[in-house]
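The complex appears here minus one protein chain, its other protein chains still in place.
Our next item is chain A:
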Amino acid sequence: MKIAIGCDHIVTDIKDEMVRYLEAQGHEVIDCGTYDFERTHYPIYGRRVAEQVVTNEAERGIVICGTGVGITTSANKVQGVRAPLVRDVTTAKMARKQLDANVIGIGGRITGLGLMQEIVDVFLSTPYVETEESKQLIASVDALASTSRGLDGDEIFDEFLEKWEAGCYVD
């Protein structure tokens, strides 16, 4: 299966380990970054993974940041993405069966590597089971975020990166 993956600088080593794990299983992985530990911003990578999935470049997406909230929410803000943020295998399985989830979010500082690999295995192998209810729910979800800028490229974030460079975002 072709899988897009993305992370922020907090969990790059975990993402790299997941890439090795997926490739060892024979999957083709599109690594959307980040690629090192330099401080960066999760929406950049959540958006890139989402774009790969909704344009059918990748069949599924995996996103990881500290809690998983930031990067998974970024992916969900792109129309057509259905991304649960999970800490257990059952939630991943049910999101595939009931909602045909196409991206999965995990917290790299929340969930250990062994559980993370099991979650990904189940996310990739569980089929969607279509029912009247699930069809309606998915149609409702897919109708949302219709004004999203998710497919307008990395450039949509340039204005904020300029402000960041100018020192406008200080603790």
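Following the convention adopted for this analysis, a contact is a pair of C-beta atoms (placed from the backbone, for glycine too) under 8 Å apart; a residue touches a chain by one contact, two chains touch by 3 or more; residues count from 1.
Operating definition for what follows: contacts and distances are computed from a predicted model.
S.K.: For the chain that is missing from this picture, which UniProt protein name fits: "Sugar-phosphate isomerase, RpiB/LacA/LacB family", "LamG-like jellyroll fold domain-containing protein", "Protein-methionine-sulfoxide reductase catalytic subunit MsrP" or "Electron transfer flavoprotein subunit alpha"?
M.R.: "Sugar-phosphate isomerase, RpiB/LacA/LacB family"
S.K.: Quick one: which of A:G6, A:G61 or A:P84 touches the chain that's been left out?
M.R.: A:P84
S.K.: Could you pull out which residues of chain A are in touch with the chain that's been left out?
M.R.: Residues of chain A in touch with the missing chain: 39, 41-44, 47, 66-70, 72-74, 76-79, 82-88, 90-91, 94-95, 98-99, 101, 105, 107, 110, 137, 140-141, 144-145, 147-150, 156-157, 160-161, 163-164, 169-171.
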